[in-house]
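Of the protein chains in this complex, one is absent; all others appear in place.
This part shows chain A:
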Amino acid sequence: GRIPSSFPLTQTVKRSVVLHNQRLTAVFLCRRVTMRGASTGIVYGGLKYQARSIADVKADTDHTSFLAGTLSLKEENEVHLIRLSPPGSELVCEGLFYHPNEIWDLKSCPFNPRIFSTVYTSGETYGASVWQIPELNSQSNAPQLEHLISLNEHSFKIKCVLWWPSGKHDKLISIDEGNLFLWSIDTSNKMAKVISQESVGMLHNLSGGAWDPHDRNAVAGICDSSLEFWDLRTMKKTSSIEQAHARDVDYNPKKQHLLVTAEDVSGIRLWDLRRPKCPVKELPGHAHWTWAVRHNPEYDELILSAGTDSTVNLWLAHPPGANDSMSESPVDSPKRPKDSLLNSYTDYEDSVYGLAWSTREPSVFASLSYDGRVVVESVKSYIRRK
């Protein structure tokens, strides 16, 4: 087995390493955190290094599980398959796999629970790959990830890989600082080829994006100071939102044309693409950078955001249209349902970069702070309330 590095472990977690079947499986006894009062999160302290990426395993319909990848410059990096035990009381490491390089982005395949993609760097080199988790009850000695596909057409630093969020689709998008690639992939034959490519030019920098779940031909890309939209059939820009210094973008999973951005100055802003001139709503976001923002997959008025102020905020933001008739009445009238901060989860020691709702259990989300701590929280009480 591996000896844990000298990196200090989160003191809050009792850890026991259990060896069986010659496979290293770490089981972390988890506890309800009571450190700063109100928090009820379940903590998983198994990531030994710093980490930025966590993803919900969408295709796993039997368990609520997440994949998290570490970001360590000098040590061997890992991907953890974390499962929420059925009563929802603890997080169990279901699998631990070595990953050759530090992971900057990790996304799960929406139609196969064993497949996921990573974006990684090693010194000056970078890459993006699609991996397959080996059969967990196989008797193999070392749990090696099976490398399926390399997305190696990139000449700039790769930022992220996007899967079409709404189910089976044989395409994949990868975004680097200067280009957008559309791939046709065949995981069973380990084949991938570029269908089309669009460059944003030397003057612009892409830093991320999102694939429209309502339209598999529409993708949003985060450019320096704007949000650009492409039609994948023509690879031409269809529209843009100017003056948006976005760090993250997420489409509303229930209503077409709506999306949310996490921005430098303005915190969180909700947009209607049919009216890109000005945002529909604005939420204050975080005390420092708002790093990530996600709609709840089921209750789209619940929005989760993670920030470098070491907090995760849960917002209630009614999408526009639902109460349009009320918008006429300014103050005197009975107040329309107010958008508000429902809760602020503050039990983090460092910036929170990773954020993922569970598709299977929409009242549950996982968050990952830079110090490698995964915290799973339930928002059930807020859903019931509304």
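In this section, a contact is a pair of C-beta atoms (placed from the backbone, for glycine too) under 8 Å apart; a residue touches a chain by one contact, two chains touch by 3 or more; residues count from 1.
In this section, contacts and distances are computed from a predicted model.
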- Task: Have a look at "Glucose-6-phosphate 1-dehydrogenase", "Vacuolar protein sorting-associated protein 51 homolog", "Elongator complex protein 5" or "Probable glutathione S-transferase" and point out the UniProt protein name belonging to the hidden chain.
- Result: "Vacuolar protein sorting-associated protein 51 homolog"
- Message: For a quick check of understanding: of A:W131, A:W289, A:W315 or A:F365, which residue touches the chain that isn't displayed?
- Response: A:W289
- Note on the structure: In the whole complex, of A:S174, A:T187, A:S351 or A:S367, the residue touching the missing chain would be A:S351
- Among A:Q243, A:S340 or A:S381, the residue in touch with the chain that has been omitted: A:Q243
- Query: What residue numbers in chain A mark contact with the hidden partner chain?
  - Reply: 6, 8, 10-11, 50, 73-74, 121, 123-124, 205, 243, 245, 264-266, 275, 277-282, 284, 287-289, 308-310, 320, 327-328, 330-331, 349-351, 370
